[in-house]
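Removed from the display is one protein chain of the complex; every other protein chain stays in position.
Right after this comes chain A.
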Amino acid sequence: MMLLAVNVDLQTDATLQVDISDALSERDKVKFTVHTKSTLPNFKQNEFSVVRQHEEFIWLHDSFVENEEYAGYIIPPAPPRPDFDASREKLQKLGEGEGSMTKEEFTKMKQELEAEYLAIFKKTVAMHEVFLCRVAAHPVLRKDLNFHVFLEYNQDLSVRGKNKKERLEDFFKNVVKSADGVLVAGVKDVDDFFEHEKTFLLEYHNRVKEASAKSDRKIRSHKNAADDINRIASTLYTLGTQDSTDLCKFFLKVSELFEKTRKIEARVAADEDLKLADLLKYYLRESQAAKDLLYRRGRALVDYENANKALDKARAKNKDVLQAETTQQVCCQKFEKISESAKQELIDFKTRRVAAFRKNLVELAELELKHAKGNLQLLQSCLGVLKGDT
């Protein structure tokens, strides 16, 4: 299935195109079929596919993060782990409660939950695909060797989940990083551009987090309301079949109406989820990646300044000067390299962000309009029939 990345605006070109052409959900894992089309000489064929699991995506992402060469780039955020737990739990509960509801109700609810499962599935596929597309679109990352191995090597990458020791190390690394982050953030940058970016990103990230959480809650309420309408439609149907008065036709017609409007309401919630909630979630992750970049630059700056101080000291003592000079030069180059690419990355980030928001907000508005008009038409036509009967 081809699910185009909806929340990222990407330039794809013919030299390297990546997508997830298929996916299979098994007991506790998802298998993605990664399909590549490329004219690059690096690959043995022009078109090929491999099967990958979530851990292998994470491995690829982490390899980028740990690569010093890429310190000056915004590393595309890793896709979140596929999480079907909630959906599976609901399906299970439904199975347990089968005895307590009518056959029609059970079938209906089962269909609902299956649709929900499918929606989550589609989303996770989309998010994994977006990650790959971002890498493929990046002028430097697309050349990464690990990336090529990921795309082409048709055996299992044997990337086991990090063992306990490694996970602990990660944990401590993160702790140090956040302490540093505070430190680095406190130092005012000489460069206005980066100073502005720092302030902007810190605030922006928090606001996006807030908006993302609130939009999730809103959409959940919407789904709950749609579920209620579903139940109302069912009961109206029963009333319609039982009623001995003229109301029976009335109830049946209204039941039919609510069935349809309920579906539309569910679509509205789903579209809001896709166009708004997912967008916000994605930019939450991307803004974090951008912050990480700033942090790395900040670290490099600190290293550079330390190297300068060390050099001065060495010169003063006239001891190990050459070594200090070399270190200082290395640090300087590193810092300048990062700064240069970081600047471009951050500008690109803004461009991408604005384009993605524009696309999604426009599509959101268009979908809302489409659904509202659909709803309106259903309601008006039903009203016409009902009023005509009296």
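Just so it is clear, a contact is a pair of C-beta atoms (placed from the backbone, for glycine too) under 8 Å apart; a residue touches a chain by one contact, two chains touch by 3 or more; residues count from 1.
One rule holds for everything that comes next: contacts and distances are computed from a predicted model.
Of the names listed as "Sorting nexin-2", "Large ribosomal subunit protein bL19m", "AP-3 complex subunit delta" or "Superoxide dismutase", the one that matches the UniProt record for the absent chain is "Sorting nexin-2". In the complete assembly, the contact with the undisplayed chain comes from A:S221, out of A:T15, A:T107 or A:S221. The hidden chain makes contact, of the residues A:I229, A:A310 or A:C332, with A:I229.
Check A:D156, A:D348 or A:E366 against the missing chain and you find that the one touching it is A:E366. The omitted chain makes contact with chain A at the following residues, 196, 200, 203-204, 207-208, 210-211, 213-215, 217-218, 220-222, 224-225, 228-229, 231-232, 235-236, 238-239, 242-247, 250, 254, 257, 261, 350, 353-354, 357-358, 361-362, 364-366, 368-369, 372-373, 375-376, 379-380, 382-383, 386-387, 390.
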